[in-house]
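A single protein chain has been omitted; all remaining protein chains appear in their positions.
Up next is chain A:
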Amino acid sequence: MIDMIEKEDPIISEEEAAQYDRQIRLWGLDAQKRLRGSRVLLAGLGGLGAEVAKNLILAGVKGLTLLDHEQVSEESCRAQFLVPVTAQGQNRAQASLERAQNLNPMVEVHADSTRVEDKPDDFFLQFDAVCLTGCSRDLMVRVDQLCSQRNIKVFCGDVYGYYGYMFSNLGKEHNYVEEKPKLVKPTENSNDGPEAKKAKVDPNETTMVKKTASFCALKEALEVDWTTEKAKAAMKRTPVDYFLLHVLLKFRTDKGRDPDPQSFAEDSQLLKQIRDDVLEALAVSSDLLSDDFTSYCFSEMSPVCAVVGGVLGQEVVKALSQRDPPHRNFFFFDGRKGNGVVDYFGPN
């Protein structure tokens, strides 16, 4: 429970102060303490999962559980940097454990090889935040609903070739602070030296402003009604990536896997078919997604995992530390264009 993360141990050790120095100078000691009290669940240790794991471990969370039932394949070794090349046949979470732990011995890293679908509800409740990668739409919707009710922060993300997205649900009432520069008024006896007689924005003096943000459920975000007048008007400014996401999630549900370079021809064909079906079902134009997307959504591109994993990792850090405005509620990245967009989907 985020709001209840106590700074259990208020003292930051010298070791932590030295190692986290450069980030404490950015987000402050309070934020670092909150991170230090947070437990996070990360499902899926593919390319994106490994990036998120690295980012959270380096940030200094209290604990990170790596959950993945998959086995290491030849491709996994190339896809992510936590699994040794010799680990083929092993469980992917287990195989990633050692290198993950070595990134920061001060974090408690655990590996769990169970299928995420088989986990009971209360498994998720021990965490302050859960991050789901490589999961089916149904599972994500279920976990999102279960966790957000208990004020557990929910994040989802995937990378498909050159494309990637992240989604967050920080609850109906996410409280955070934002640091704003203080306007210094001229005073008679200014203690900052004679120059302070003038009113100015002093970069060294800031003030923390309390704010709240509200998020909707993943289900609502994915089930936007595009037939309304308002939705149609908004279409012009809507990133097509949102619709691409629907296509790729449907593929994953129907085939139980993501598009595979080994079966490029058939999968391309199927993707186009699903595109037609999905766009029609959503009552939007079939022109939105032209055919060429299929060449670029196979496998996980390492640099795209790095970008999406970086943004996603930082969102988790922000949410846990309750500092700085969170992105609301999707981030879409198009690696071919270099476009990274934040947009809100859901009821107003």
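Everything that follows uses one rule, which is that contacts are C-beta pairs under 8 Å (C-beta built on N, C-alpha and C of every residue); 3 or more make two chains touch, one makes a residue touch a chain; residues count from 1.
Heads up, the rule we're going with is that contacts and distances are computed from a predicted model.
Of "Mediator of RNA polymerase II transcription subunit 8", "Cell cycle control protein", "cAMP-regulated phosphoprotein 19-like" or "SUMO-activating enzyme subunit 2", only "SUMO-activating enzyme subunit 2" is the UniProt protein name of the chain excluded from the display.
Touch with the chain omitted from the figure is made, among A:Tyr162, A:Phe215 or A:Phe293, by A:Tyr162.
Looking at A:Asp112, A:Asp128, A:Asp158 or A:Glu300, the residue that reaches the missing chain in the full complex is A:Glu300. The chain omitted from view is touched by exactly one of A:Asn55, A:Thr133 or A:Gln322, namely A:Asn55.
Seen across the whole complex, the unshown chain contacts chain A at 10-12, 17-27, 29, 47, 51, 54-55, 58-60, 75, 78-81, 84-85, 99, 102-105, 161-162, 179-181, 191-195, 203-204, 206, 237, 239, 261, 264-265, 295-296, 298-307, 309-311, 313-314, 317, 324-325, 327, 331, 333, 335, 337-343.
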